[in-house]
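One protein chain is absent from this view; the other protein chains keep their places.
Take a look at chain A:
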Amino acid sequence: MILRLPFAIRSALPSPSLPLHRRPIRSPPASALSSLPPRPRQEIPLFLRPLAHSAARSDLDAFRRWAKSLALTAAPGIAAAADGGPDADHLIRELSWLVQDATSEPEVGDEVRLRVGLEELYRLWRERIEKRRPFQYLVGCEHWRDLVLVVREGVLIPRPETELLVDMVAEVEGFQEGLWADMGTGSGAIAVGIGRLLGVRGKVFATDLSPDAVEVARFNVERYGLKDKVEIREGPWFEPLQDVKGKLAGLVSNPPYIPSSHISGLQAEVGWHEPRLALDGGKDGTDYLLHLCEGSASALKPGGFFAFETNGDKQSEFIADFISTMWGNFFENVETVLDFAGIKRFVTGVRR
């Protein structure tokens, strides 16, 4: 018989005081910042570390119980902040993934091998709850499409919506053998996603201004063995692409598109922890989008395809309208495309 309790099990450890009721602000509160221990820049993601530690199963179970009760205690505070943060179910699922990444396949026996010490798991989960550190930075990876991408602070965690950009590229006739560009590649998500689908002559140029992004993208490209298919170039937007100007079969980008004024009200996980360089799209959020549309006219070859992610509905409509009216003689078939939440998330079109 499985013993089931109708109520949450009380925390084995005293629950910490939670700095959750304050409104999220752009950077973590000073107290949170100062208590963050300095981390080495190049931390190996959890799932790639060796199983060099171990713990008694009962101790791991005790950690789970503690972490679960911490999550349940914190959930109402997170909900009260009303910034779109995680609820208890999400946190508990993240907890199971944290343990999944920290252990190996289901192990039997009383001893469990771990990729980090148990104390480190406690520390990580505290950061998740108390500092709202994104789960993906905790474990150092994000599952995206069929990929496991390495991420770390300084690089945007790829979003589920963005997965669709790769599907759109895959629908373009003959895309396999073309030259593609992913501008503002961040972790390299889109570029790796496309790179895996390309044929022998196809290639993706992945650019970013951020040295952090370039480093992480390089790591991901190499981890998937795509060095020949994806070329990483550092620099602002079109600048690193001068040599292929007018030759590109397609351009994709998920540029920063959040209006500057929204930045301070963002969900704590985003506003406190992800790089502003990856989010802030200027006054209306359209600064980079417009720059990309304009540059596409000369970067794409005739018949070349573009797809950009936007802040959704209004912004997509605005960009699509703008292209049709301002650059109507350069582009055709300009349209907005829905994401799975039914939001007009993307603008696509074809160079005449």
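Note that in this section a contact is a pair of C-beta atoms (placed from the backbone, for glycine too) under 8 Å apart; a residue touches a chain by one contact, two chains touch by 3 or more; residues count from 1.
Note that in this section contacts and distances are computed from a predicted model.
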Task: Chain not present in the shown complex, as UniProt names it (candidates "Ras-related protein Rab-33B", "Peptide chain release factor PrfB2, chloroplastic isoform X1", "Dynactin subunit 4" or "SUMO-activating enzyme subunit") - done: "Peptide chain release factor PrfB2, chloroplastic isoform X1"
Task: Candidates A:Arg159, A:Arg218, A:Lys301 or A:Arg352 - the one touching the absent chain - done: A:Arg159
Task: Full-complex contact with the absent chain, from A:Glu43, A:Asp59, A:Asp89 or A:Glu177 - done: A:Asp89
TODO: Check the options A:Phe135, A:Trp237, A:Phe305 or A:Phe331 and report the residue that touches the missing chain.
DONE: A:Phe135
Task: Identified contact with the non-displayed chain, of A:Phe63, A:Trp144 or A:Phe175 - done: A:Trp144
Task: chain A residues touching the omitted chain (full complex) - done: 1-2, 4-6, 84, 86, 89-90, 93-94, 97, 134-136, 142-147, 156-157, 159-161, 163, 254, 256-258, 262, 266-267, 269-270, 274, 278-279, 309-312, 339-343, 345
